[in-house]
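A single protein chain has been omitted; all remaining protein chains appear in their positions.
Here the chain labels run A and B in written order, and each chain numbers its own residues starting at 1.
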Amino acid sequence: MNESLLFLIPLMPLFCAVINMLFGMRLPRLFAEVMAVIGVASAFVLTVLFWGYAEGEGTRAVLFTWLNSGTVDVSFALNFDRLAAPMTLMVTGVATLIHLYAVGYMHKEDDYARFFSLLNLFVFAMLAIVLADNMLVLFLGWEGVGLCSYGLIGFWYRKLENAKAGTKAFLVTRVGDVFLGIALLWLFAVTGTLSISEINAQATSISSGVVLAVSLLLLLGACGKSAQLPLMTWLADAMAGPTPVSALIHAATMVTAGVYLLCRLFPLVSLSPVAMMAITAIGALTAIYAATCAMAQREIKRVLAYSTMSQVGYMFMAVGAGTVAGAMFHLLTHAFFKALLFMTAGCIIHLAGDENDIFKMGGLRRRGPVELFWIFLAGAVCLAGLPLTGGFFSKDGILLALFTHPDPTYKIFWLIGVVTALLTAFYTFRLVYLVFAGEYRGTGHPHSLPLLMRWPLWPLALLGLLGGLFNLPAFVGGGETLHHWYDDLAGRAVTASHEVEWMLVGLAVAIAALGWFAAHRRYRIYQAPTENAVTRFLLNGWYADALVDRLFVRPFTAMARFCSSGCDRSLFDGTLSILAKMASGWGSLLTQMTTGRLTTYLSTFAWGFLILLGWFLLKLVDGGGH
Amino acid sequence: MMIPFGHALAFAAVLFVLGLTCVLLRRQILMILIGVEIMLNAASLVFVAASAYWQQVDGQIFSIMLMAITAAEVAVALAMVVYLWRRKRTLIADDFNGMRG
Partner (left out) sequence: MASLLFYILGFIMLAATLLCITRRNPVHAVIYLVVSFFALALMFYLLGAPLVAAFEVIVYAGAIMVLFLFIIMMLGLAPQETPEGPGWQRWLPLALLSASLMICTLLLILQDPAAGKPIGEFYLAPQVVGEALFGRYALAVEVVSFQLLFATIGAYMLGRPLPKGEDS
């Protein structure tokens, strides 16, 4: 196989997106659906086929020269290396399953062509990020996923809330993108290249101050995309989109793009201890913030959204602690079980008759297909980090990396991680109990579940539960497959004595059990939700929206109002309108002279004649002298 | 002809003022046109007198030209008078103010 065929991986989804965009509504529905699935499935198959190319130094494929000006030479190039390959496999694999699920989920939607073309376009943009060889291609994908995310969050744009949520997501992530753009240009100014591998190679020659600044800018860019503090407000509202979108974009793939970016530029970022500390701190704060918020949420998808933020926070902590392998490991397992949870949540909402509120569910274990409960439970135990699940191993690896970090400050972050794990277990089982236990409390009529919504859950459930096998730690007899695969890209090797490792595992088990126990005590028998200041505070996400509104939106609006009414309307428009009034006043004065009556004109004529005559006379008197 | 040139000019001037008075004071379009004719004739008188004074042919030539042009002007003007009459059944100049700004 030719290496330039690598381009087929991102171009297949793009091709199908374009076909659906142009002809989707004119072709039979089945065709559009098959196109959409084939676009991503073929990308998945190609990734498997090309797997060998990723080994060693990876394979670089150039499609064409994009920009060429003086010393700038940017190609549209892909780099299929050891870091990109697992991510590509995950993105295409999960996307394939979610596309199949989406065919079932959207089977009553009329606007299917727009949906599937946006979804395919998203996969293309995401693959562009993952496979990008240079920062410009990465930025293209980065903006592309933002655009598709915007279009899909506001997919049901006829409801104003949805459109607003889409706009909000777009604008907030754009803030991060600005920082990423600055970082990109700064890197270019310093290194003279946009190629990621060359930037990483030159990283050690860049002065430490610049490395710190660029790393912080990259962190802010990643924060925007990955919904980390302080740019996290959009993710919870993004749940207005269709559930497959939440599963694909806002759980499995796009929100992890920030983590992937930091991993990509890890050789650069890791040079600055301060930046690493900042990454860890942001991750830790987001993790605990989102976990507390998730405890009080009432809508099933918002619970999952906050848990996504929290889990991505773990990934940031892993990057900050220096273990790329740990971050990527958690990224992969999280993608599996979180996509699973979202898709199951979609089924649950179907069964509850489009009801989102978990306090109006309950008893769904007996209402729906029996396997649904077990599948959801599989995702939940992964999220809660129960022993032997994928989520357990990946989270434990991160906590171990934090605990064993040479800098003692990281012990604080480790503690935050542990507390977050406890909260995670609690809100996960709260969700399980409220949804499945007890009697049905809602009034909705269950919709039927298409087969396509049910069977894509199985592979994800298996992947989530067995995800630990990808990178099984050595002390339980595993081979640390992922770590060895990344090899020199894996970051700091986490070494600890077996005692410490077993101690941490014991702690993790205890914490997960404690969280389960607490949720069991509180929610096994249904109680109406308590309403007090604390729950309201958590329900509204610590009033982050209000804070943003106070700090940025209102001053900005005030400034805009000043510019618009103060400057523009009063000063400029006022001046102009005074001028215009003067002109129009003169005009109307002249208009009065234009009576349209012959006599007026004739008398004016006569006056003119008279003046001429008088002038001639004066000249005559002056000149003649008599 | 032993009359002074100035006297011929004076006659022409008075004739011109009479024509102008007619144009300014009369309100009927037809009378305004007549006033214009009078003024043109005053100009014609100046041309002819000057021709005799300087013993040149050009003055008379121009008075003939003036007549031809007057004929053209009158043709159009009277056609307009008929047109206006058909539109408004009046020839009072002030009744037409369609060009008011």
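Operating definition for what follows: a contact is a pair of C-beta atoms (placed from the backbone, for glycine too) under 8 Å apart; a residue touches a chain by one contact, two chains touch by 3 or more.
Only a predicted model underlies this, so the values are computations on that prediction, with no experimental measurement involved.
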Contacts of chain B with the missing chain: which residues?
1-11, 13-15, 17-22, 24-28, 30-31, 33-35, 37-38, 41, 44-45, 48-49, 51-53, 55, 57-58, 60-61, 63-65, 67-76, 78-83, 85-89, 91-92
Over the whole complex, note the residues of chain A touching the chain we left out.
603, 606-607, 610, 613-614, 617, 620-621, 624, 626
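The criterion applied here is as follows: only the chains that are shown with their structure count from here on.
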Which whole number of Å gives the spacing of the CA centres of chain A and chain B?
89
Which of the residues in chain B come into contact with chain A in the complex?
20, 23-24, 27, 29, 32, 93-94, 96-101
So in the complex, the part of chain A that touches chain B is made up of which residues?
590-599, 602-603, 606, 609
